[in-house]
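The other protein chains are all here in position, but one chain of the complex has been omitted.
Chain nomenclature is as follows: A, B, C, D and E, assigned in order of appearance, with residue numbering initiated at 1 for each chain independently.
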Amino acid sequence: MSLAKSPWIIHVNCNSCNGCDIEVVACLTPLYDAERFGVLNIGTPKQADIMVVTGSVNYKNVNVIKNIYNQIPDPKVVLAVGACASTGGIFHNCYNVIGGVDQVIPVDAYVPGCCPRPEAILDGVVAALSILENKKKGNIKGKEVKLKGKEVPSNA
Amino acid sequence: MIENTVMLLIAVPILFSLLFVALPKSLYKYLAWAFFIIGVALSVNLVLDGTGVVEIGEPNFAMFENIVLILEVLVILFIIAVSAKYKNWPTLALGIISAAIFAYTFTNAPHAEGASFNIDQFSQIMILIVNIVGTAIILFATGYMDEYEEHRHLNRQKTFYFTMSFFLAAMNGLVMADTLGWLFLFWELTTLCSFVLISYNMDEEGINNGFRALALNLVGGIAFSVGIILLATNDIATLSGIGVYAGTDAAAMAVVALPVALLCIGGFAKSAQMPFQSWLLGAMVAPTPVSALLHSSTMVNAGVFLVVKLVPAFAGSSLGTAIAVYGSFTFVMCSALALSQRNAKRVLAYSTIANLGLIIASAGIGTPLAVAAAIMLILFHAISKALLFLCTGEIEHTIGSRDIEDMSGLVKKAPLLTTLAALGMVSMLLPPFGVLLTKWVSMEAASSNPIVIVFLILGSALTTVYYAKWMGTILSSSMDKNAVHHKKPETYFPLSFLGLAIVATSILVFTIYDYFIRPQVEILLNTAPTVSGQAGQFTSEIGAFAYAAIFVALALAFVIYFATRNMFTPRTAGYYMCGENNMEMDKLMFRNGLCSYDKSSVSNIYLQNTFGESKLTTLGYAISIILIIIALAGGVLI
Amino acid sequence: MMGMLNLVLTNISRKPATRLYPFEIREPFKEFKGRIVFDPGNCILCGICQKKCPPDAITVTKADKMWEINLFRCIMCTECVVGCPKDCLSISNERVKTGAKETVKVVVPIVDKPKAPKAASK
Amino acid sequence: MLENTIEATEIKSSGELLKTIEGLKSDGYRYSTMICLKANEGHDFIYVFEKDNKLKNLRYFVKPGEKPKSVSGIYLCALLIENEYQDLFGLTFEGLAIDYKGHLYLTPNSPKAPLA
Amino acid sequence: MTTVIPFGPQHPVLPEPVSLKLEIDNDVVVGALPSLGYVHRGLEKFIDTKDYNQTTYICERICGICSALHGITYTKAVEKLFDAEIPERAEYIRVIVGELNRLHSHLLWLGLFADGFGFESLFYECWKYREEVLDVAERITGNRVIHSISKVGGVSRDLTKENIDMLLKMCDSLEPKIKDIEKVFVNNYTVKQRLVGLATMSKQLAYEAGTAGPTLRGSGNAIDVRETADWDIYKDLGFKTAVAKEGDCYGRTKVRIDELYESIKLIRNAISKLPNGDIATPIKGFPTGEAIMRTEQPRGEVVYYVKGNGTKNLERLKVRTPTFANIPSLLLMLPGVRLADVPIVVLTIDPCISCTER
Partner (left out) sequence: MNMTDILIAALVIFVAPIIGCLYAGIDRKITARLQGRVGPPLLQPYYDVKKLLSKDNMVVNPSQNFYVVVYVAFLILSLLMLVFRADILMIIFVYTVSSIALIVGGMSTGSPYARVGSSREIMAILAYEPILILYALAIYLLTGTFKLSAVVDASTPLLVYTPLIFIAMIVVLNIKLKKSPFDYSTSHHAHQELVKGMLTEYSGPGMAGIEIGHFYEYVFLTGLIFVFWAVNPLIGLIISAAAFFFVTLIDNITARVYWQWMLKLSWSVLLILSIVNIAFLYFSEATIM
């Protein structure tokens, strides 16, 4: 249970309207206090275990999230928070939106809602913990995501 | 036989200097190797010969004395001629004053019957430095100067090697001579060598700086010779004589106080202490081997050498205290100035001045422990600084710059060189290496004088800062591998040799102490510090320096690192660039707002607004001059 | 500095403000828009809800008699609830489960037949 | 035609436009925003200025292919919206204070000029 | 040599993805080039596929923080196209929700700002109080931050008696708490060390740079759209513009704190004057014409331009958001500050990149 007691998250704001972001931040504040589970919002991917992504992917940030995913040491878990990150949400067919996060990097758990309640996000973190533990046991490594992937224009 | 070794120590370098002139450039490499080997052999031989006094009496004396006189005249004539040629009036004026003083001495001085060389442990240490480190530097130069001259379209290597070798002869003479007149000759000869080598490039900058060095050293020289004249009135003609005379009683000490202070001023000028520091900084235009040889490890040490030798004449007196305050002030001031420099050679220059200041401060404190610290610091500092200067030179040839900021990523380009340079820096500021050990000793020794200790504390913090900054920069990896500089044995052998010497001397510190330092302190002060060296500790009456434990910890760190390295297979990843690093070629690139790529770079903090030269230099001049005046006044009045 | 000192000292002397979720679960407010609940009983598969839905979370396939909602795309705007002519849709204060993505597919019973058991799956 | 349109002064040439805007600036107006509409193959710009909570609008028609002049020399803050229209409408402004060259929002591989 | 470092888009101190290329000399910023587009979705094009009603929900998601005011402004702009008469009660409810929105947004900002200068406990303190606002908002609208209450023609949920009691209770309990944190922001020595005199803009400069909201008012310009004729209900509520003369980060902080009190006052007054009646009028047909609507969002004035052409889809929707207006002032404020101040200066305009880029 070494991983499950100290999940450090890195919060990546992709294309989010901030609704989800502030709820992710709210999870860390006293009322929800995610640090009870050892959660720390760590600034650098090099020390993170859980990548919390809010918002959908667009053409500008697609490389950013791939880079960050690649820079998280294994085992790692990706948590897609909110309708946007899960499926593209209300913006799923905007011209500059590629889609949900799972279009570019492997996602392990989804949190529904627009925006999701902090409780739902905490649920997501807790779900991520067991996935993390399984990945460690099974020695499952995240594949390196190639940088030249889905950035082809959708209306090209 | 000690007489022979003494003569050889002066003759052999002169022979080599002539060989350098006579033989073609292609043979220099072999010549330098030979010189190095002979230098090592001679100096080791001298140490094995033990200490002693070599008297030169009639019938040889007259001949030697005449040579000395002729040389002195030549030196003065040379100075006057060259300063007239380049229309450098201040130097000319100083040259004329020197000539006048010389004429006065020549006509008024009582006739001497002999001269002596006094080889004590201190001289032995200096000879080891001069002949081993010095020849190693010349060896390094053979791998360095071709490239140096190529850059500058120069072809003066014959002058270079001639002067360098000749300088070694003069330096050997200087550290052995006991007769003040002869000492003074060697003293002036080193000044002259320094002048020639500083203006080596023959451009305006070089010549101006050469003259500045000459002029300031002449000022020191004049103080020196006035001191000699004053001493002569008390029938003191030898360096050791001063100590003997002053040792009789307090009154005698007071009598020699003024001349001793004047001699010290000569020493300060030679050691580029404030307010004379500008010549040493200017001297950095010379090729790096020159900086390493003359301006850090040997010639500038002549000044502190003299001051330490004079310790018996001021130990415990108010003059001693004044000197201690003065030295520690230079230490803190120059350390602060070094903080704001980004030119590596200037950093080293300031660091040199600062460390010499520390030596002077220790000498000024004058307790056995402090004097021991001073002598040890001369040794350790010479080795570390020589290494650092040579590394800087080699770095400059590798990356084409001596700006510290340009050195980031060096560890990828030239790992061995970087390691050696880092070793040099570590040895300057961290335990268990010699320099820090001596700094520790001098701090413990200085702790009875509140002003000195506070200066030392501040200075040592500043030292840590500027070296840590530099060290971090060269060790930082930038991930772009550039062409690796090819390694020449002539350059890398001296570097590695000096690196090993640092480690060896630091491990053997107690042996060195026992063999050289303790007897020397006994000679100077009649007592030795109560220092013991059991259990890998350097224990004095007030503290203990557990150098062995630190070496063990260091070794353990290496062992643990290499043992565990494979336990956690490292996976190399790109830098965290806030997610914007997409370029494969240079990992420090990031995408900017215009969708093109920029390279990130970071410069260190230099605090130029606080510690910049423009802010501090004037203050330094003012305070140091006041301190010197106090020292002089104290010497005369109290 | 004193103002903050006061605040933190008050904090330490009080019980922490933290809600101990998930160990103590606060009842969701009754007004909370948690999830869309579909009652297939009256649905006529008219497709208004699909048309109204801003994020296209609802798909109504008349041919297959299939009413479908992608719960991970729904933004809880309640347009469909308001729009449904047959009041088949309502909003509940239960949250959708976190974890795997969930799509609810409901086969709508033929309109004129009596209520058939609803089949929810996936 | 539409009823309900907003009041706006018609501006004919780009020289006049810049002059008017300079005049507004010296009158103490501040730049609020600029609206770009597709119209008759070209684009209609509505410049919105504000002073004492009153709006003043200028309407200027950009002919197809015309390179409009940037206002960012007069009001620096205009640079953002002008760059935005370079991205979204594929226009090219002349004299931009910082020219993002169509990459303010969009990258080389995203859709080109989506609103055009 | 200057230091060049990337700052963002994924940077722990930036709440939102914006990237700055910083050039720093001697620990002082000499150049900053912002890079945008990380949250550009393309909403102004999106209206082609959504009808004007659905567009409300899109506008609310221009930004999740002052989402309610986006919805209100959009619906009011469209109502202008319809020339619709909106029930008074609906307008009052809009004001109340709008001000709730401002309360939580300013508390949020104060927290993030405190975090920007490394004051974690103050950050937590602010966010703790913010939760009280959110609880009330959730019970009124059914959602914590994206309220979805305004619709074309009025509002979708009414205020119950219970809601009103809750609101009043919240106002009473929040006021002293705001006083507590105000003391810290205004008096704490270290906070003042960081804020006073940082990134100062003169009154004239802030005005000419086209800034909006507290950024503008922090420099002594008493400009607040809530005072305009566009939406005159605020006048009835006794609204007063908050200004500060300092023009620095400290002044902008004070403005925001003052606005917290102002919002509480507005909520109380709105409740006391709350008229009875319908909460929405039915709207028929499709919008035509052009209209500009401005309201004051937490970050400043937002400008909505809508153009309808008689179909169910709008022809053009253009939103000039406050952050969009404030970003150019960053170019003026950043040069000359220290690297350590960059996050504070960026945060001082309360940047909301998602609305800047839409």
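FYI, a residue touches a chain if its C-beta (ideal position, glycine included) is under 8 Å from a C-beta of that chain, and two chains touch if they have at least 3 such contacts.
Not measured: the values here are computed from a predicted model.
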| item | value |
| --- | --- |
| Interface partners of the hidden chain - shown chains only, full complex considered | A, B, C, E |
| Touch criterion as defined above, residue of B:272, B:588 or B:632 at the omitted chain | B:588 |
| Listed residues B:101, B:115, B:390 or B:411, member touching the removed chain | B:411 |
| Chain not shown: contacting residue from E:190, E:272 or E:309 | E:190 |
| Chain not shown, touching residues in subunit C | 1, 4-5, 8-9, 11-12, 14, 16-18, 20 |
| Where the missing chain touches subunit B, by residue | 408-409, 411, 429-431, 436, 440, 443-444, 447, 450, 453-454, 457-458, 460-462, 464-465, 468-469, 471-473, 475-479, 535, 541-546, 549-550, 553-554, 556-557, 560-561, 564-565, 567-578, 587-588, 600-602, 604-605 |
| Contact footprint on subunit E, counting only the chain that is left out | 3-7, 11-13, 27, 114-122, 124-125, 128, 188-191, 193-194, 338-340, 342-343 |
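In this section, only the chains that are shown with their structure count from here on.
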| item | value |
| --- | --- |
| Partner chains shared by subunit C and subunit D (touch criterion as defined above) | A, E |
| Required minimum of steps from subunit B to subunit D, each step between chains that touch | 1 |
| Chain pair with more C-beta contacts, A-B versus D-E | D-E |
| Farthest chain relative to subunit D (centres taken as mean CA coordinates) | B |
| Centre-of-Cα separation between subunit E and subunit C, whole angstrom | 28 |
| Separation of mean Cα positions, subunit C and subunit A [Å, integer] | 22 |
| Multi-chain contact residues (two or more partners), subunit B | 577-580, 591, 593-594 |
| Per-residue multi-chain contacts in subunit D, two or more chains | 103-107, 114 |
| Pairs of chains in contact (touch as defined earlier), listed by label | A-B, A-C, A-D, A-E, B-D, B-E, C-E, D-E |
| In the complex with subunit E, residue positions of subunit D that touch it | 2-6, 25, 30-33, 35-37, 46, 48, 53, 55, 57, 75-81, 88, 98, 103-107, 114-115 |
| Parts of subunit A lying in touch with subunit B, wherever the complex brings them together | 12, 44-46, 61, 63-65, 67-68, 70-71, 73, 147 |
| Contacting residues of subunit D [partner subunit B, same complex] | 100-101, 103-104, 107-108 |
